[in-house]
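Just one protein chain is left out here, and the rest sit where they should.
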Amino acid sequence: MTELDQHEQVNQEVEEEEDPSKRMALICWSSDLDKVWPVLILATTGAASGMEVDIFFTFWGLRVLQKSDKRITGKNWKQKGESLMDKGGADNLKLGKMHMAGMGTSMIKGLAKDHGVASPQDLIEMALELGVRFHPCQMTMDLYGLTTEDFIDGLNPVCGAAAFLDMAANADIQLFI
Amino acid sequence: MTELDQHEQVNQEVEEEEDPSKRMALICWSSDLDKVWPVLILATTGAASGMEVDIFFTFWGLRVLQKSDKRITGKNWKQKGESLMDKGGADNLKLGKMHMAGMGTSMIKGLAKDHGVASPQDLIEMALELGVRFHPCQMTMDLYGLTTEDFIDGLNPVCGAAAFLDMAANADIQLFI
Partner (left out) sequence: MTELDQHEQVNQEVEEEEDPSKRMALICWSSDLDKVWPVLILATTGAASGMEVDIFFTFWGLRVLQKSDKRITGKNWKQKGESLMDKGGADNLKLGKMHMAGMGTSMIKGLAKDHGVASPQDLIEMALELGVRFHPCQMTMDLYGLTTEDFIDGLNPVCGAAAFLDMAANADIQLFI
């Protein structure tokens, strides 16, 4: 190995570290419209500019992945009761603040439509097309009694917190939303 | 190039990577007093210890940048209506929890004053003086019909999610608050 080769190798190693493909790992913990929006806007924006993006859907956030026409989910009365109170599906998201019995949510949805901000459903489709990886949380599925049948298509295999932390530790950006 | 030169170059590259000037990128998503406080405390603390700090003000959080004496903003009735419900300005922030018709917010503000915790307005001034960069979110401005006239002075140019992700990917700390 000559000095020149070695020099080039060092440079290459430095360049590899600055590889342009950045990674982002998001936790979608909430099913509030005003939280799901930033998750999906950041994910699609990142993916569109070449980032690799993983989203871990957990706790209330798992409901975002539910098919919007599924009303009752779960295997026992506790889980079925919870699913009635905590309506799932990207069509049914409500603001976490100023929902005001639906008026606030409608108003913001109206403003979004007027100004060309895509709906959560459209953003989910866009994200999946752009290669964003959606990971449903195993533990939350067990808790709610949800099965993969209850979810929209195109998701990655179910995984746990350990698998997510592994993705996050190798990402350039991690956000809990 | 001698071996020694090369060795020094390698060392220099390694040192440059460990440059002491760390970077932090924060998303201020909320206009709740109890969320705006940590944003501003982390930002000023970081900047005071030599960090480069960027804050992206988006969604409800954009209202923090509004002049406190502006009551109604927006260009049409939907936007004007929203601005009435969602009062802006750092003077008017309320707790997200235990607001209790103002009583909780007053109590916490009182405690903060007694214990020398700076108010949001003071922290904003301090942050700007310390060189913290405040970025208003373009999409949210369009949504609310806000113009740069509605904002306090000293802000960075309006930008979008893609620009923010770029800052975040190169930061050592990223937090969604």
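Brief remarks follow.
Chains here go by letter, A and B, matching the order in which they are written, and residues are numbered from 1 within each.
Simple rule for what comes next: a residue touches a chain if its C-beta (ideal position, glycine included) is under 8 Å from a C-beta of that chain, and two chains touch if they have at least 3 such contacts.
All values derive from a computational prediction rather than experimental measurement.
Across the entire complex, the residue among A:Trp37, A:Trp60 or A:Phe134 in touch with the chain not shown is A:Trp60.
Of A:Gly50, A:Gly81 or A:Pro157, it is A:Gly81 that touches the chain left out of the display. Touch with the chain omitted from the figure is made, among A:Thr45, A:Gln66 or A:Gln174, by A:Gln174.
By the touch definition given at the top, chain B reaches the unshown chain through residues 3, 6-7, 10, 14, 22, 24, 34, 37-38, 41-42, 45-46, 48-49, 51, 97-98, 100, 104, 107-108, 110-112, 114-115, 117, 172-177. Counting the whole complex, the residues of chain A in touch with the unshown chain are 1, 3, 6, 10, 13, 27, 29, 58-60, 78-79, 81-82, 85-86, 96, 139, 142-144, 160-162, 165-166, 168-170, 174-176.
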